[in-house]
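Have a look at this one before I ask anything.
Here the complex is missing one protein chain, while the rest keep their positions.
This part shows chain A:
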Amino acid sequence: IFIYVFFFFNSKSFPFFLFYESKHRCEYVCRVKANAGALTNFEVLDLLNSRGASKDTTRVIASETVSRSEYKVYDYLMETAASTQTRDSVTKFSDKCKGFKLAKAEILNIINLRPSSDVELTPILEKPDEREIDIEGILALVQELLPPLPTVEAHKENEQEETEDGEQPNMETSV
């Protein structure tokens, strides 16, 4: 039942540290359950939000509860589909997905990426041709239930998110 060991390392590869001299050591940690549940990006973002993370550039207020490395995760997640999702939409979506015979990992992937076209959805699915998956149906459900991707700051050219955002709001109200 009890499984061992772990070398602790700093995960960042900063070139100016000879990090492994002082930062690694052996510890025996009992791992009770390695996988106690997969989390969508939304759930992790929600957790960081509830701790007080925010877009505020000074980040002084929340720095007690949210560390710098957690902020990096927060910044990454804010640029993904998770930043516009709500708990309600994600739960409803995963319930309705049950009718499409998708694996849990695929549903998770779809929620995290919010594909809006066939070519975006196909790499997520495993052997879609052999399984007779209703791609159009899934895309329609995504369109209906999951909020559109966030607009990214315009310094990036050809960002797909911008074209999405331009069209989505009209779609949503007409449904």
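In the analysis below, contacts are C-beta pairs under 8 Å (C-beta built on N, C-alpha and C of every residue); 3 or more make two chains touch, one makes a residue touch a chain; residues count from 1.
Definition applied: contacts and distances are computed from a predicted model.
Asks: What is the missing chain called in its UniProt entry, if the choices are "Gamma-secretase subunit APH-1", "Cytochrome c oxidase subunit", "NPR2 like, GATOR1 complex subunit" or "DNA-directed RNA polymerase subunit"?
Replies: "DNA-directed RNA polymerase subunit"
Asks: In the complete complex, the non-displayed chain touches which residues of chain A?
Replies: Residues in contact with the chain left out: 5-15, 17, 19-20, 24, 27, 29-41, 43-44, 47-48, 67, 69-70, 72-73, 75-76, 80, 105, 108-109, 112-113, 115-124, 126, 135-136, 139-140, 142-143, 156-160, 163-164, 167, 171, 174.
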